[in-house]
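With one protein chain removed, the remaining protein chains of the complex are shown where they sit.
We call the chains A, B and C, going by the order they appear; numbering starts again at 1 in every chain.
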Amino acid sequence: MVTVRFFASIKEKVGLESIDIPINGPTSIRDVLNRVANETSVDKAFLMPGGFLYALNQRMESLDTPVNDGDEIAVLPPLSGGF
Amino acid sequence: MVTVRFFASIKEKVGLESIDIPINGPTSIRDVLNRVANETSVDKAFLMPGGFLYALNQRMESLDTPVNDGDEIAVLPPLSGGF
Amino acid sequence: MARLQKENFDVGKEIRALAEKSRGTGGIVTFLGTVRDISKGHEIVKINFESYADMAEKELDRLEDDAKEKFDIIDCLVIHRTGEITVGENIVLIVVTSAHRSAAFDACEWTIDELKTRIPIWKEEFTATGKHWVEEHP
Partner (left out) sequence: MARLQKENFDVGKEIRALAEKSRGTGGIVTFLGTVRDISKGHEIVKINFESYADMAEKELDRLEDDAKEKFDIIDCLVIHRTGEITVGENIVLIVVTSAHRSAAFDACEWTIDELKTRIPIWKEEFTATGKHWVEEHP
């Protein structure tokens, strides 16, 4: 099982703060997000539009990074901290 | 008459805060400082070593700038404001 | 140690505390970001910052460490507020102490630039006509 967390505009559009996805065998962040799309009404292209960042256990990673049971993935829309 | 003011290390070495120099006809800052050297024990080269700044009526000027009766000249050793 | 906090901060107090950590401090460069009244032509009522808090705190600490490694500075402090903030109020503070002012300026500017690209924080603007997330969507 991995937990996928959503923030800001993505959280509002998905309608969830997070979702748990069971995994079996070798799985990447991209695989998990495809599963999120299958199990919700959310489009793949919406979760992976090309300009988002993804964190695995609170570190930025690419979509191809492998995930393990117990990991936390976060979908990060374009950042706007600062001022 | 013009007043010549001294600051910091120059004031200590000249032993004066200021000196009044009478002038007649066309006179430059350099002329006035030569007169200061003549009327005190201070060397010309000490007042005009090449790295000082000079102010006329509180504006930086070159040694060749003409002065008029009532003007204030200041001999400024290398500045060290800031921190 | 970086801080992510809801509460406001006292700029003078933070600068003093960091400067007093080292008597070798000669130059202190500070960047303070506050809430502007206008954003892209819209009058702002207030803003709200959401964060991925656990990650943002770790990344802010890393940002301080990276600044200290990259530049010839003594110390670096970053504070970022979250939650609702009104016009004119403080958002973010970066303080850099150094013996050399040029390194302090470079480090402070680098740190605010980096912060905007690395720290998972999102801004929501509230205007007279509604609210929206500030994201340059691809």
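Structural remarks
The criterion applied here is as follows: a contact is a pair of C-beta atoms (placed from the backbone, for glycine too) under 8 Å apart; a residue touches a chain by one contact, two chains touch by 3 or more.
Keep in mind it's a predicted model, so treat the numbers as computed, not measured.
Which of C:Phe31, C:Phe71 or C:Trp133 touches the hidden chain is settled by the complete complex: it is C:Phe31. The set of subunit C residues touching the chain not shown comprises 10-13, 15-16, 19-20, 23-38, 87-88, 99, 101-102, 104-105, 108-109, 112. Contact between subunit B and the unshown chain involves residues 5, 7-9, 12, 49-53, 55, 58-60, 74, 76-83.
Note that only the chains that are shown with their structure count from here on.
Two chains share more touching C-beta pairs than any other pair, namely A-C.
Compared with subunit C, the chain whose C-alpha mean position is the greatest distance off is B. One simple way to say how far apart two chains are is to compare their mean CA positions; for subunit A and subunit B this gives 73 Å. Here the CA centre of subunit B is 49 Å from the CA centre of subunit C. With touch defined as above, subunit A holds no residue shared between interfaces to two or more other chains.
Multi-chain contact residues of subunit C (touching two or more other chains) are absent.
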